[in-house]
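Only one protein chain is missing; all other protein chains are in place.
Going by the order they are written in, the chains are A, B and C; count residues from 1 in each one.
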Amino acid sequence: MKKLIQDFELVKYEELNCEHFVLDIKANEPLPEILPGQFVNVRVDNNNSVFLRRPLSIHNVDYDRNVIQLFVKRIGEGTKSLGKLKIGDKLSVVYPLGNSYSIPKNAKTLLIGGGCGVAPLLYLSKFLHEAGNEVTTILGVRSSYDAVGLKAYEPYGRILVTTEDGSQGEKGYPTQHSVLENESFDYSFTCGPEPMMKAVAAYSESKGISCEVSLENTMACGFGACLCCVTDTKKGNKCVCTEGPVFNIKDLKW
Amino acid sequence: MKKLIQDFELVKYEELNCEHFVLDIKANEPLPEILPGQFVNVRVDNNNSVFLRRPLSIHNVDYDRNVIQLFVKRIGEGTKSLGKLKIGDKLSVVYPLGNSYSIPKNAKTLLIGGGCGVAPLLYLSKFLHEAGNEVTTILGVRSSYDAVGLKAYEPYGRILVTTEDGSQGEKGYPTQHSVLENESFDYSFTCGPEPMMKAVAAYSESKGISCEVSLENTMACGFGACLCCVTDTKKGNKCVCTEGPVFNIKDLKW
Amino acid sequence: MVNLEVKLKDLVLKNPVMTASGTFGFGEEFADFIDLSDLGGIIVKGTTRHHREGNPYPRMAETPSGMLNAVGLQNKGVENFCQDIYPRIKDYQTNVMVNVSGSVIEDYVETAAMINELEHIPGIELNISCPNVKEGGMAFGTSCASAEEVVRAVRQVYKKHLMVKLSPNVTDIASIAKAVEGQGADSVSLINTLLGMAIDAETRKPLLSTVTGGLSGPCVKPVALRMVWQVAQAVKIPVVGLGGIMNAKDAIEFILAGATAIQIGTANFIDPQVSVKIVEGIKEYMIRHQVSDINDLIGAINLK
Partner (left out) sequence: MVNLEVKLKDLVLKNPVMTASGTFGFGEEFADFIDLSDLGGIIVKGTTRHHREGNPYPRMAETPSGMLNAVGLQNKGVENFCQDIYPRIKDYQTNVMVNVSGSVIEDYVETAAMINELEHIPGIELNISCPNVKEGGMAFGTSCASAEEVVRAVRQVYKKHLMVKLSPNVTDIASIAKAVEGQGADSVSLINTLLGMAIDAETRKPLLSTVTGGLSGPCVKPVALRMVWQVAQAVKIPVVGLGGIMNAKDAIEFILAGATAIQIGTANFIDPQVSVKIVEGIKEYMIRHQVSDINDLIGAINLK
């Protein structure tokens, strides 16, 4: 897939809570094909301590309006400054980057996300739904305050929540949700903090089902030029930005 | 005079033309005494290539509203980014810095400014007017397009213009204005490009009148700590930020 | 019309803009973004005698106006280069040079000898300055004697353009440049990365798996420019300048300081089109300043 560098315009800003926000950014030209799991690399030029671009998963795509949606968690200077952009501001974007989740057909699929790891799962559930799969998404958050943006998933399947404090959905981690005991799935997909992804991997292995995880290694370029973002796989170091970010756990040394 | 570091808030932004703009910045607390010729040193934090503060003359002061006015010309990244601030944005300011123009009493005073060198002259004319002086201000610009903000001077005296293309006022440089031949003055004050200030200095020397110029050396600190901003005077290197920016030409090696 | 062509001894560059090793892959990674034939040359990834996995993750840390890397010369070895990669890239309409690294002199010599046989590779860049692997050659680049030794050995087997890449982590870079010139280097390129380090105060851990790594980006530009200026005064062979070049203005500064050509490194990560934008920007500068030949700008700093 041809990679592009383009200026997008911020057309909508939605504050979800004090930590998370969603940006709608619009291209001047028709968008290229974008696959679930791919990411963009954006330039932050309104902060004098940010040098490199910041990689962000593609949360959703609206081809009709040439809009890409990003779901961002404030971490450091870069993401905080993205949250200060005003409608109409320009954003330089390199995209679409990385490989993608594989899309089975007519299967029972399980999506597990935690923290801002939910970002790529919305666009993924859309694809899974369209391919005739049954989609169950579990979002694990600390408390109901963080259980944001759930409505968007509803058109594509069932959405479940776990909270660490029990304030919404089931109490505990997403891999402790009762649905994992009570039902069986054919495929699992996950994105989020590494310990959570490792728990999903362990669950999937124990059930003998395929599991794809999305890694978030630190990146300098995002398109295979610097070799900074490698992860150690069974076939040696692989670039997360080009051979990932999605990996099947059978290839990782987890 | 005690120097302060404070956060100001942008309360008004006025675009004069594509090069010049005026910022009204407001302090939370009552302003200290500010003298004509003094400057502020502002932090530009919305641009990732600006590191040091930027020195700007105090164009006007409104003690009632705790507002300082800055008159800025877009030069490079720093001044361009100041022009992108939005109402309500915060601006860290170190002030009041530098010495000041001396204020005679009941004399005929001549003020000559060029380019963004006009910035300190407005506040100076106010002081001169209040001390009973007759104030004649000549602004030298390229063309009528740059002859901006003149109205502000009117309460304090006569305002004359020269343009290089003759599109407004007299044609030529401000030191070629006919008033310099037809009238005599007791004191002159100038600020602007060095060649212009040198011409004012030469005129003043030929007439035997006192002449004060305001220098714009590059500065790292603005308050006497780094010794970067020196100018070579008859008494050796002097800091422009503490012993200037205003110098009497008799002390300079011009 | 302005002339952008420069010569590194016999090597003709259609313009002075090259891309720096380790920041431009094998060029292929940039083919979506730019037309490689617009460049004066590209220097592909650091290549060693044998396959290297490189250093463990994490290999990168952002720093003020720059970054640290500790890639550690990950590459599949020179044989793989000759067989798999060379056929894919040999027809690029630009000078494709190979950056050669090693841990012992024999490695450099063998690698260079194999690349000498590749018809469409007009030159190598001998990396005696990689700070990221114990045997990465930086030791060669930090004393005149060892720099001479490796260049002398490689010169015997390598017959085309031999560019030697110098380390900035030295007291006197000009003397090292003179030493390699004395052994027959055709040009010198500088600077490689400055040795640096970053710590995460929260976890108390180094941000790189190797603790220290190589600093690059605009933060190093003032140091690089100074070194290019010093070396250009010390040697007669052409100097290729790099270190923190982000735009045409930066490139012009290096040329004024004495660089015949320049390389773009870290900037490629931030804007994958920056190298061709810099070619355009140099042209615009020349038109604006009425300079018809880029060669008139080389070393044309005005010291009054």
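Just so it is clear, a contact is a pair of C-beta atoms (placed from the backbone, for glycine too) under 8 Å apart; a residue touches a chain by one contact, two chains touch by 3 or more.
Quantities reported herein were computed from a predicted structural model and do not represent experimental measurements.
Note that of C:Phe24, C:Tyr57 or C:Trp229, the residue touching the chain absent from this view is C:Trp229. Among the residues B:Leu23, B:Val94 or B:Leu180, only B:Val94 touches the chain that is left out of the figure. As for the chain not pictured, it touches chain C at residues 63-66, 68, 142-143, 169-171, 194-199, 201, 203-206, 211-212, 215, 217-223, 225-226, 229, 244, 249, 252-253, 256-257, 285, 300-304. As for the chain not pictured, it touches chain B at residues 2-5, 43, 49-53, 92, 94, 217-232, 236-237.
Please note the rule applied: only the chains that are shown with their structure count from here on.
The central chain here, found by comparing per-chain C-alpha centres with the mean of all protein C-alpha atoms, is C.
Each chain's centre was taken as the mean of its CA atoms, and the one lying most distant from chain B is A. Chain centres here are Cα averages; for chain B and chain C they lie 47 Å apart.
Chain A and chain B have CA centres that are 53 Å apart. Within chain B, contacts with two or more other chains are made by residues 48.
In chain C, the residues touching two or more other chains are 65.
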